[in-house]
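Only a single protein chain was left out; the remaining protein chains are all shown in position.
By written order: A, B, C and D. Residues from 1 in each chain.
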Amino acid sequence: MENTFEPKIVAYVCNWCTYAGADLTGTSRIKYAANVRIVRFPCTGRIDYNLLLKALALGADGIIVSGCHPNDCHYTSGNFHARRRWIVFKQMMEYMGYDMRRVKFSWVSAAEGAKWADIVNTTVREIRELGPAQRIQNEEFRMMNSEG
Amino acid sequence: MKSITHDNLLKLLAGLADEGKIVYAPVRKGQKVFFAPVQNMQPVVFDYIQTTESPKLVLFPRYEPLISFEYQGKEVKVDDPSAAAPAERVLFGSRPCDAMALKRLAEFFDRDIPDALIAGRQKALTVISMSCIKADADCFCTSTGSSPGDICGSDILLTPVENNGYAAEILTGKGASIADRCSSLFSEIPEIRKEQYLAKVEKAFSHEEVRKKLSHAFDHDIWNGASLRCIGCGACAFVCPMCSCFDIQEEGTAKKGSRVRCWDSCGFSLFTLHTSGHNPRHNQSERWRQRVMHKFSYQPEAAELTGCVGCGRCSRACPSDMNLKEQLQDIAANVETV
Amino acid sequence: MQALHQKVKELLESGKVQVVIGYGEGSGGKSRPVFIRSAADAAKLVWDDRCHQNLAVYINKPEIKKMGKAAIVAHPAAVRTIVQMIAEHQLSSGAIIVLAVENDTLEELTDNSSLEVYAQSHPVLFPPFVVKEIEDIAALSAAERFEFWQNELEKCFKCYACRAACPLCYCERCIVECNQPQWVSVPSHAQGNFEWHMNRAMHLAGRCVSCGSCTIACPAGIPIGLLTIEASRIARTEFGFEPGISCDASSAMSSFRNEDKETFIQ
Amino acid sequence: MPSNNIYNPYLMRIEKITDEAPGVKTFRLKFTNDAEREQFNFKAGQFGEYSVFGEGESTFCIASSPMRKEYVECTFRQAGRVTSALARREEGDVIGFRGPYGNIFPLEEWKGKNLLFIAGGIALPPMRCVIWNALDLRDWFKDITVVYGARSVADLVYKYELDEWGKRSDMRLTTTVDPGGENPQWTGKVGFVPKVLEELAPASSNTIAIVCGPPVMIKFTFPVLEKLGFTPETMYTTLENRMKCGVGKCGRCNVGPVYVCKDGPVFSYGELKKLPAEY
Partner (left out) sequence: MYTAKHAMLYKHKVHDAEAYVFYMDIRAGGKGYDEFVRRAIEEDSVNYIRGRVSRVYERNGKLIVHGADTLLGAQQVEIEADMVVLATAGISNPGSEELAQKLHISYDKYRFFSEAHPKLRPVETNTGGIFLAGACQSPKDIPDTVSQASAAASKVLALFSRDELTREPVIAVVNRTAPPLFSTCAGCFMCETACPYHAIEREEIKTRDGKVIRSVARVNPGLCQGCGTCVAFCKSKSIDLQGYSNEQVYAEVLELLS
């Protein structure tokens, strides 16, 4: 059967590395899946884990979070702080049973246009296989309000 | 007088669920007992003194949409959920105090400007209560106008008697319609004195007396002492069958969503905070006083509606052992009568 | 207990403190927090295995601060909490006299270094059932864990007793009260509850001293303490960070090491 | 309401937006449904719940006169989530409105008396409704005096109406700004409202004083009025407690036995004195 599921993927990227890298992907005419909606931040350090939660709640099937390689941060250490946050966030989400294959973290520098395309394409392919996200369905809430 | 055996009671409930009614019954979740909709009666429990969460959620759910909306260009389309007829619900296993609380809660929402959502649910609700044969130290229903076998608010009141059976009092038309439809499950027994089976709950104070004393106790020292250990969580209000404070919030995306009513508590510091930064009830002692005064003085003064039925849930739920019964006894004993 | 009464009597009589935050006899065989203000009431204090609540939650309560200098009866977890509060600038050093109690021992701790020494030498031990719960959850598959937490959190009606009972949840305006934007959905539905508990865990990562007060406080009986315990476990294993043993301001989440593990990052 | 669901708002179209002062706007709202407009009635002192769908509801009084039935006006200062969202609306947008709620200024009872209005800052809007109402029923009353103060000249709201009121011969208007808030063109007084009031010393006999303003202004104004001979029963104010439902259910505005939204917001000083000071 043909797989017609087109996942909605949100990418939270930093301005200096990955956003520039994604730009390079375009100027290098490398094609990649059109499922990604990019949100630009000054730095990965700015990316609040709540934005990841909200994106999942609002219907994203996958998330890519990407920034500068360690030591390359435009702001010295924003990505190191971000990395700590991701480590805890990822493991906490897994502890609560969430399928973290849907959330990709990566370092893509301004020179890695091809890597960006690759990450997007792999993510889209993997999430297409996983199918739509297991949303924490309020309808499934089997108590009082399940009746609507 | 009618009676029903345990097995037949389960059959009765299962039958109601099969009819398409939503049957709420006490079920165990972890260590605690909650009311939840049940399809089959297997998980229903009977050996509890009081459920953790009160059955107020059948009238006044934890959250419910008040309206839903969708932007269509510059226009907005609003849908009113009260237009749909509420589902028929049966509440089983509420205690007499709970049944009274539901009745008072419905009255509260109905006064002055009636709340159609709550009234609609009240109309479609049948309450099958269970008298208390056990009570604990936190129970004080007899001090607030209820009692372990009180009939107020119930459509059918069951009292456990010998031989795994229940004496059934059919109290209202709604109760009678169920009893009539399932008459084969009931049997006739001679009148019994149900008091002999009921738990004994000593009267701890008189709510009339407390009400009188509270009317001039606003500035009394008693509030400062008692509220010191209150940490300002909302546990008491959220388990209370009569606490009716709520918040209105928006849910959804930028284009479509709903306006939702959710439970709230007067014990939260931000409950009364003005945008200007002014907070009429700035300290926890003021908020604790508000909770007690509201239930035992303000509401009785304004609407002859005592805001407490003595179920004792708040005392059981409180993480820092604020004991409402003790506080009221304290008021009855230590606040001077003018 | 006698030593505790004696100590408290001394402290109040000498005027060194004006109030002692401790445990007293509560209703129905429970213990409850009490605030002893006169030496004559010192005997009202109790200390036994019913005394679980983390009393550090009262230290900064305005009504209690107004009473003057305080001493506090603290079990090992509460001592750690106090150390962590000092590290997070919620308490200045020497502002409170800590009466550290464990089993039959009583120590008076007044300065940062003695608090640190005590905290480091008195680990917080989980009761066996908590250890078992932790192990049980670890043994579950991802899907089972999802089911487990969905079932548990469905009981949550967002009374925020967990927040109120936690001495390290001291923000005057919690993230749930922030509505521009509304980070945490207010209704207590699955999404709202998930967001709230996730936020609580993330906020306490590397800060939770595992006192268990939140679990005790939860009226719905959700083992919510497991979430913050897990968050702190992650901080411990990943960053080697143990909260509540150093009064110096540093935290697992606001610091970093170059060699933090990043195997999951592409 | 459009249905018997008390939380279901009327849909109102923003017909006109007026910038009053920094962060302060006035909306003129029109019912999108003619039948609803026909049957809509309110009285001076009442308020409504104005809502931006997706952002929430906010409480302000109805600032227009009940005698002008074709529209409803409200004035608000941008402060929280809802007022910020309202401020972003444009003319032609649709917002929600629930109301009218609350009690009223007893204008009928005040027939034949002098009226003294004292307002501070953003508290003129609740007063504007009753001032216009009184001016529309001008022959009911004797002297009408308005004392209005704001922090600075820029913060005065309804500037165009203040001019109009100042020119009218059948009322007396005194405007004042706090010291330091004046500008070279300012012709009004300089000083805090209670002090200006003391200087004006309006006669208290057969006069009703209606005070509206920030809590601190009210706190200092009532004693001045008492000194001038006003009795608690002749002094009125409107309370502005935090509200959500507007219909006496949600519990926020509960002060003693009253719900400000349902039993208020208009209270005489005499009534207020009987309530616990939790407003």
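Just so it is clear, a residue touches a chain if its C-beta (ideal position, glycine included) is under 8 Å from a C-beta of that chain, and two chains touch if they have at least 3 such contacts.
Bear in mind that the values here come from a model prediction, so they are computed numbers and not experimental data.
Put simply, the hidden chain is in touch with A, B, C once you look at the whole complex.
Interface note: of C:41, C:88, C:102 or C:133, the residue touching the hidden chain in the full complex is C:88.
The missing chain, though absent from the display, is touched by one residue of C:38, C:93 or C:254; that residue is C:254. Looking at subunit A, the residues touching the absent chain are 8, 10, 37, 39, 41-43, 45-49, 51, 54-55, 58-60, 71, 73-78, 81-82, 85. Contact residues of subunit B toward the unshown chain are 253-256, 275-278, 282. Although one chain is hidden here, its contacts on subunit C can still be listed: residues 88-90, 170-175, 178, 180-181, 183, 203, 249-251, 253-255.
Criterion: only the chains that are shown with their structure count from here on.
With centres taken as mean Cα positions, subunit D sits 50 Å from subunit A. Counting partner chains per residue, subunit C shows two or more touched chains at residues 185, 189.
In subunit B, 34, 62-63, 247, 249-250, 253 are the positions where the chain touches two or more neighbouring chains simultaneously.
Partner subunit B is touched in their complex by these residues of subunit C: 26-28, 30-35, 53, 57-58, 61-64, 151-152, 155, 157-165, 173, 177, 182, 185-189, 213, 216-217, 219-223. Of all residues in subunit C, those touching subunit A in their complex are 137, 140, 142-150, 154, 175, 183, 185, 189-191, 194-195, 197-199, 201-202, 205-206, 227, 230-231, 234-235, 238-239, 252-258, 260-262, 264-266. Considering their complex, residues 2-9, 11, 51, 53-57, 79-80, 83, 92-94, 96, 214-215, 240-242, 244-245, 247-258, 262, 276, 278-279 of subunit D touch subunit B.
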